[in-house]
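A short worksheet on the structure shown next.
All protein chains but one are shown at their positions in the complex.
Our next item is chain A:
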Amino acid sequence: MASVPRSFLLLSIIPTILILCADFACCNTGRKTGDGLDTDFSGFSVPLEHSFEVDDVSRFRMRGALQLRGGRETSVSLSQSQLSEEDRKTLKEVAAVDGLYKIRVPRVSLTDRQTERQMDGYLTAFVRACSLVESHLSDVITLHTDVSGYLIGVSIVTIPGACRGTEVEDEVDLEAFNTTLTIIAPTNAPQPETALFIERMDIEHEKRGKPQEQKSFFAKYWYLILGGAIFLMASSSAQPSAGGAEEQQS
């Protein structure tokens, strides 16, 4: 994302980031400006709100709109506006007193939109305001869903995540968010891998067991038997002569 020229980013009033589920290919940039809003009518949009106050009392304001689309390919995109002059000032002040920057999204279901059952309540997450400022508003927002497609949690982190106390001089750095957005569904935990294990055992069996079973006793040890037989024959033929020699001597 950093590779995008800043002037270009500035020109795009609404940077839209579209990321497919579990696929970190970000189709970022202003080339798609406006597209996101026009084409995704099959999905729906929920507000993404944020709050940063010096006195730490939450007052949520609109940050942008999340375009959610359920179904087989769950996807999400975000359209958000720039921070105003006043907001930038407040954010810097909050960062100075080590305040928090909070975001929230309403609880929704991605799958059953027909019932339109709006659940009350929000999902909230936070990040330290100073780290947001120091990372020049580069944040990673992750939405988590459960098995049936309900949003269950949201998280926000900044990259880098640390607060080192570096001054952010350039007001320009704090104008637009550089957001990476992902939506994560639960992974399926593995089952015991019996089939593979048995297969492997069979292969090992074949390797080890088969050649031994096929060969008969004689086939396997013919050279020993032969050797033994020759030895016996040789010794039996040699013995009488040796014995005879001894007898003769005595």
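In the analysis below, a residue touches a chain if its C-beta (ideal position, glycine included) is under 8 Å from a C-beta of that chain, and two chains touch if they have at least 3 such contacts; residues count from 1.
In this section, contacts and distances are computed from a predicted model.
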{"item": "Per UniProt record, name of the chain withheld from view [\"Serine/threonine-protein phosphatase\", \"ER membrane protein complex subunit 1\", \"Glutamate--cysteine ligase\" or \"Ragulator complex protein LAMTOR3\"]", "value": "\"ER membrane protein complex subunit 1\""}
{"item": "Touch residues of chain A, complete complex, unshown partner", "value": "56-58, 98, 100, 102, 104, 107, 119, 121-128, 131, 140, 142, 144, 146-148, 150, 152-153, 155, 157-163, 184-194, 196-198, 200-201, 205"}
